[in-house]
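Here the complex is missing a single protein chain, while all its other protein chains stay put.
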Amino acid sequence: MYDLIVIGGGPAGLAGACAAWEAGLRRILIVERDKELGGILNQCIHNGFGLHYFKEELTGPEYAGRFIEMLRDTGVEVRLDTMVLEVTDHRKVHMVGKDTGYRIEEARSILLAMGCRERTRGAIAIPGTRPAGIFTAGAAQRYVNMEGWLPGRRVVILGSGDIGLIMARRMTLEGAKVLACVEVMPYSGGLNRNIVQCLHDYDIPLYLSHTVTDIRGVDRVEQVVVSQVNDRRQPIPGTEMVFDCDTLLLSVGLIPENELTRQAGINIDPRTNGAVVWENMETSLPGVFASGNVAHVHDLVDFVTAESQRAGKAAARYVLEGEGETDFALEIVNGDGVSYTVPQHIRPGRVEKACDLFFRVNRVCGPSRIKVTSNGAQIAAFSRDYLAPGEMEHILLPRKLLDGASGTLTVSIEEVEAK
Amino acid sequence: MKELICIVCPKGCHLQVDEEHDYTVTGNSCPRGAEYGKAELTHPTRVVTSTVRCEGGAYPRCPVKTNGPIPKGEIFAAMALLDDITLTAPVRVGQVVVENVRDTGVDFVATRNM
Partner (left out) sequence: MYDVLIIGCGIVGAATAFELSKYQLRVGIVERENDVANGTTKANSAIIHAGYDPVPGSLMARLNVRGSALARELCAQLDVPYLACGSLVLGFSPEDNAHLEELYRRGVQNGVPGLALLTGDQARDLEPNLSPAVTAALHAPSAAICSPWEYCLALAETAVRNGAQLHLETAVTGLTPAEDGWRVETSRGVLEARYVVNAAGLDTQAVHEMAAPPAFTIHPSRGQYFLLDKSEGGRVGRVIFQCPNENGKGVLVAPTVHGNLIVGPNAEPVEGDDTATTSSGLAFVRETALRSVPSVEFRTSIRNFAGVRAVADTGDFIIQEAAPHFLDLAGICSPGLSAAPAIGEYAVELLGQAGLALERKADFTASRKRVRFRELPPEEKAKLAAEHPAYGRVICRCETVTEGEILDALASPIPPRSVDGVKRRAGAGLGRCQGGFCGPRVVELLAREQKRSPGDIPQDKAGSWLLACETKGGAR
């Protein structure tokens, strides 16, 4: 019997396991499907990680390396090259590995830290032929950075998510020609700094409000057709541009990987595609926690780390102190301008000093006020100069305010007139 | 007046740099933004991350970075230096892979253990 089984050895799992160890758990197992710890960070060789957490700028492998070092000082057990197949009643975790075979391990608590996967061509139904040369940006990243192979020489990128932008620069540096980055929305899905240092630095044009409307080529991509879209995201006839290229990279969104979660009967929030969680990242199944990209897609690994540390600590508390009392719970309602929040519910009685609340907005906003109301009365407000769907927002709700609320908490955005 | 987006951190502040008044920066939220704004217009630099061949490790490539920023104009020349290098495992994070890249005083170093 383990105190905690962590499913996934990427940044979420590593931080969660370390935090649970620090909080006093001793029988901890990390199950990782790859042959090493670190998850997707191992292929994210660019820098920009760790500014919040380590106060310095690290590459992905360095960031992962720091946590792997920290883990070495604990007694946390690690099983590599091992895939969790199922989580069944009483927190039984079924797993299979090349070295350890098929095992069923029982745990007092579980941290789901499986991360996310990329949306594919099929998910967005791009018409055209189906030649080779269409890769998700992350798959291309693995080929380039880990396997040492360039998947194409002339590249168009659909979607301006960060991985796509990073790959535009990376493939350019390895000698490929990146012809364009195409984004269906009127704003970029990635961080501004990446637009500057990955596109502008290399004169790669970014076409906002455009999308790929046809793929041509029998065996390998030969051309893609890009069209402007109207405000309903429908292609505008007559605006077609044809690019001669051999590769189309897709950076069109990430989906939390929650097949195990669903199978275990845990409630899923259709807005995040992750588990519905409480203030301590506990899911609808007591003792089962979720954090990192499996709970909701983050922009920055630093926030994954912080969230997973909270989850790891909460798992430890669950094991060491039991379930705890719940006097009342607040449901978070997405008000105007808000597309989701994490957590979705708060039990004020379980909040120590303050509760972290993460959310995304559903449109670009200038100077704005983030308003938190309960029963029509405003209980907190936060001002921001700029809000964008590509950038996750974070507010801290003090326990005192929560204790005074009841029923629901509504988070909404109110744009204020710029001075 | 020149408009820039700061790349120092993920915040991406919108900077205004006054070229006529000693590159005074406004719109930044931290001192590093002011530094960046001035440097970007006078001598822009970047940290370069890439890989080199590696034998005997878990993968055929080992990731590397410059351990400081190098002039933007040197990026492709610096990349070319990596083409002829083959490391042999074990490699330690921080190990120097190319010393004094293009006379910049900056080294390429490994960014993971292999």
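All chains are identified by letter, namely A and B, in their written order; residue positions are counted from 1 within each chain.
The criterion applied here is as follows: contacts are C-beta pairs under 8 Å (C-beta built on N, C-alpha and C of every residue); 3 or more make two chains touch, one makes a residue touch a chain.
All values reported here derive from a predicted model rather than from experimental measurement.
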Which of these, A:His52, A:His94 or A:His200, touches the one chain of the complex that we don't see?
A:His94
For the chain that's not shown, point to the residue among A:Glu36, A:Glu57 or A:Asp81 touching it.
A:Asp81
Full-complex contact with the absent chain, from A:Gly9, A:Gly128 or A:Pro256:
A:Gly128
In the whole complex, of A:Gly24, A:Gly75 or A:Gly175, the residue touching the missing chain would be A:Gly175
Contact residue for the chain not shown (choose from A:Glu118, A:Asp162 or A:Asp269):
A:Glu118
Hidden partner chain, residues of chain B it touches
51-53, 61, 80, 82-84
Spell out, residue by residue, where the missing chain touches chain A.
33, 81, 83, 85, 94, 96-102, 104, 117-118, 120-123, 125, 127-133, 135-136, 138-139, 142-144, 146-153, 174-176, 213, 215-216, 218-220, 235, 246, 259, 262
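Quick note on the criterion: only the chains that are shown with their structure count from here on.
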Just give me the whole-number Å value for how far the CA centre of chain A lies from that of chain B.
26
Sort out for me which residues of chain B touch chain A in the complex.
4-10, 12, 46-51, 53, 58-61, 63, 65, 72, 75-76, 79, 93, 111-113
Enumerate the contact residues on chain A facing chain B in the complex.
35-36, 42, 45-48, 51, 57, 59, 61-62, 64-65, 144-148, 173-174, 191-193, 195-197, 201, 299-300
